[in-house]
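Omission of a single protein chain aside, the complex is shown with its protein chains in their original locations.
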Amino acid sequence: MPYGRRVTRTVPVVASSLVAGLLDSDASAGAVRLVEVARTRVTVHYETGRSDVPVLCVCTPDAVRLPASVVVAGVSDLRGGGTAGWRVVRWWRPPRPRGLTPPAVVPRSPVDEIRPGELVGRGPGLTPSGDDVLAGALVAAHAVAHPMLAEWREQTRRALATRSTTAVSRGLLQHALEGWAVPPLADYLEAVCAGSTAGAARAGLLAVGHSSGAALAAGADHALATAVREAAA
Amino acid sequence: MRRIGLRRGAYVDSVTLMQVSRRVASLDRVTSALVAMATDLNVDLAAGMGFEVPDVSPNEMLVAIAADSDEALARAEAEVEAALTEASRPSAPGGFGSAPPPVTVRAAAARSGATAALISTPGQHAFVDAVDAVDAGLLTMVFSDNVPLEQEVALKEYADENDVLVMGPDCGTAVLGGVGLGFANVVRPGPVGIVAASGTGAQHLMSLLDGAGVGVSHCLGVGGRDLSEQVAGRSTMRALDLLAHDEQTEVVVVVSKPPAPAVAERVRARAARLGKPVVLALLGPGQPDLTETARTVAEATGSSWAAPEGWPGSVRHGRGGALRGLFAGGTLCEEAMIVAADRLGPVYSNIPLDPRWALDEDLALGDHHAMLDLGDDRFTRGRPHPMIDGSTRVDLARRLLEDPATSVLMLDVVLGHAAESDPAGELGATVRIATGLEIPVVVSVVGTRDDPQGLDQQIRVLRDAGAWVHRSNAEAARAAVALATGGTP
Partner (left out) sequence: MRLTAPESVVVAGASLLADPLRRQAVDVEEVQWQPPTGDPAALATVMADRRRAAANAHALEAMLGAEAQLVDVLPASEVLGLQPGEFLHAGPPIDWDRASGPLRGALIGASLFEGLAATPEEAERLLSGGDVSLAPCHSRGAVGPMAGVVSPSMWMFCLRDEANDASSYCSLNEGLGKVLRYGAYGDEVIDRLRWMTDVLGPLLQKAVRKQGTVDVKAIAGQMVQMGDEGHNRNRAGTLMFLREVLPALIDSGAPTRDVAEAARFVSGNDHFFLNLVMPACKLVTRAGAGIPGSSVVTVMSRNGTDFGIQVSGTGEEWFTAPANTPEGLFLGDYGPKDANPDIGDSAITETAGLGGLSMATAPAIVRFVGGSVPDALATTQRMYDITVGENPAFAIPVLEFRGAPTGVDVTAVVRSGVLPQINTGMAGRVAGTGQVGAGLVTPPMGCFTQALDALAAAVPS
């Protein structure tokens, strides 16, 4: 049931640079209508009706920071329905790993092929595991300039246009197409490409969500493992 | 009015009760108070104070209050309640088992997973705290000034060996991934990385870039002496390296006064090898000002540039006479002096461009043009920095307005973190007085659209009071100069 409620008190927020356009248009045009589509203990996801940031996540400081998100101090601040009264105290740039060298040794991935047409929307949950695998692969592909990057992107765009998936996942994939990552995935890629066993970073990534982290890792590991192979082939 | 009451089922120790009594007795219009367990001694005491004590047992608590009015009595009784409630709370601050605050930087770093340290301990001690931070691998900002030069060199050598960046000493401004440290502005993430030996210089540059829609990745302060011969630019070199490897940074700009020649050469050489465009903004007479630098940097990122906004004030013409400026930002003062001296000749100051233009102890200005840096030691000994508290500037401005030689007044307003919450408001009355005296006031406002003070609102307050307002300090200086020659900008 969509609803929009005006929030009149001042809410200090830490905002991702990806939502600058949304917040700026807000300030000039009045409060944007946010429609809640999902909620967890530490996050609320809203559809915005915009094409640059289709889904906005409002979360608490301990939540995993999605690329298009805004951090508020506490859960009680998650009851609002609009952006009026939000005051940005700090901007934050989501990580976007680039220029990394794929490592010689990569953990084995259960994924042996990336087929966006079959991955998009596959599986249950707030972010279906197929989408997470694809997002992990896209971000890793960006990070190491994977030879399949252009093709995966093209196939993903087509799949998003024709297949159905959750709004939240759709938003995440859109950002993954451009290489924007959640911090645990970025930390993992940096660590493993620097040649370390990345034990702590991998554990941090696997801890994301219920199974999202494992799926992100599976997609990323596949991309890292195949980057060199594909280039050599 | 007197009232004596009893509380049962409550025991509080006598020391605490004595404190409660004292607290209540000191309230307005309360003549006396006794809060105590009803032992024989205390019952006698209460009787001696004129209270009629009912039959009581020592397990009950007496609350005896005498006050001037019913209202005062009620207030006193409420105070007793509050005090007793506080007394019954557990005494351990922070609760059972929570650790006392850390007593060294090292201890704080060990507890917190911090990745940066901000040191502002007194200058003669800051070195030791900074070494602690470097040992812990923290990116270290040393806000403290008056750190001995040998210690600055030793600290930076130590930092080099530990692969750590030291920002400072005497570094008041830094931005790391959007987080402002010290006096810094709220900037949007973007492709420009700044290395700055000047705080307000960096703040002005960041504000101009933000005004042009160009974001900043990081602003790394290096301290005012880094580019001297002795310190040899150690932090500058390290900062350049870090920005070279920072994925977000596409263009680098170095803001400083001209370095020692050997150091300048090394910086140029490093910049040439950086792999990204580096703009060297070495401010001084004959060099591009900060606004021109901002334009160069913006265009280097591929953004378009529009001149920063300015608004005319209500006093349209100057009557010809001395230009006087009062600045919170040292670099802003210098930039204005460079513009002014070029057209007007000698500009006297406590940070003069030429030693012949130095002001003496009593700041006698005569008929001269003058610009003062109120952030200089001379004005901040024992007093807060003008960016935190503008009252010194308000007083000096009033005195300048009373001086018949003053024909134009120039001010800067610097917004951002750590600066006071309403600098424009504080200056409002002074600007109005000047306007009333037909003395034009020109204000350069340094701030970004997201700064906590509210850029638009601050500009509006100044304009409403009649000031000329410019977002470019150089442009503001040119406007002030035009007004001082009796013309109109």
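First chain written, first letter: the chains are A and B, and each begins at residue 1.
The rule is simple: a residue touches a chain if its C-beta (ideal position, glycine included) is under 8 Å from a C-beta of that chain, and two chains touch if they have at least 3 such contacts.
Predicted model only: the values in this text are computed from it and were never measured.
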item	value
Missing chain: touched chains present in the view	A, B
Residue of B:S69, B:T104 or B:N146 in touch with the missing chain, whole complex considered	B:T104
Candidates B:V131, B:A196, B:V279 or B:V441 - the one touching the absent chain	B:V131
Residue among B:M1, B:A25, B:M49 or B:V179 that touches the chain left out of view	B:V179
Touch residues of subunit B, complete complex, unshown partner	92, 96-97, 99-122, 124-129, 131-133, 135-139, 143-144, 151, 154-155, 158, 161, 163-165, 176-182, 217-218, 220, 242-243, 245-246, 388, 417-418, 452
Absent-chain interface as seen on subunit A, which is shown	12, 14, 61, 71, 73, 89-90, 92-93
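Here is the rule we go by: only the chains that are shown with their structure count from here on.
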item	value
Residue ranges of subunit B in contact with subunit A within the complex	177-180, 186-190, 215, 217, 247-248, 450, 452
Subunit A - residues contacting subunit B, complex	17, 20, 87-93, 96-99
